[in-house]
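With one protein chain held back, the other chains of the complex are shown just where they sit.
Up next, subunit A:
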C-alpha cells in the first residue's frame, strides 16, 4: 500500500516535468472538459433531480408532528443537498462514469502501445494525457455540483408540491431559512477535492495497466472502487476539518 502510494506520488510528479506547450495543454483540457463535463450533464441532472425529489418525499413522510412547520422539509432538503448529496453523490456518480472512462481509455492506450508511441516521440505522455484530464475535472466537477444543487432543490420542490405534502410557499420559505453561504463554498471545495481524487486515481490505474483487455476492465473497476473509497474518506476528513 505504501509502495502504491509512493508510485502514485511519483506519477503525479511526472506530470509536472517536461510539460508540453501551454497551447497544446489548453486545447487538450478543453477536449477533456467536454468529455468530463458536458457529456455528464444528463446523468447528473437525472440523478440529482430524483435525489431531491426522494429526499423531500421521505422527509415529509417522517415529519408528521403538527408542531414542526412544513417549511422544515424545504430547509432539510436544502441543507442535505448542499452539504452532502450534491457534492458527494454527484462525485460518486462521476467516479463511475468519468473514472471508468479515464481508466479504460488510458488502459487501452497503454496496451495498444499508443502511450509508448507518445514517449518515443519525446512527448511526456503523463503530462500530455493526464494533466489536462485532472485540470478539466477540477474545473467541471464544481459546475456539475452547482447544477446538481439547483436541480435537486427543484426536484424537491416539484415532488413536495405535486404530491401535496406542502405548498410551494412553505417549501420556498424553508429553503430560504437560515441560509449559510459558507456551505456552498464548503460544497465547492469538496467537489474540487473529489475531482482531483477521481481523475488522478483513475488516471493512475489506467496509465499503469499491463496485459490485455481483461486487465483494462480490471483497471476500470479498480479505478471506480478506489475513487469511491477515496471520496468517502475525503468527505469525512473535509467535514471534520472545515465545518
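Going forward, contacts are C-beta pairs under 8 Å (C-beta built on N, C-alpha and C of every residue); 3 or more make two chains touch, one makes a residue touch a chain; residues count from 1.
Please note the rule applied: contacts and distances are computed from a predicted model.
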| item | value |
| --- | --- |
| Name per UniProt, for the chain absent here [options: "CheW-like domain-containing protein", "ATP-binding cassette domain-containing protein", "Threonine dehydrogenase" or "Peptidoglycan-associated lipoprotein"] | "ATP-binding cassette domain-containing protein" |
| Omitted-chain contact residue, chosen from A:20, A:39, A:173 or A:215 | A:20 |
| Touch criterion as defined above, residue of A:117, A:168, A:185 or A:213 at the omitted chain | A:117 |
| Positions on subunit A where the hidden chain makes contact | 18, 20-21, 24, 108-109, 112-114, 116-117, 119-123 |
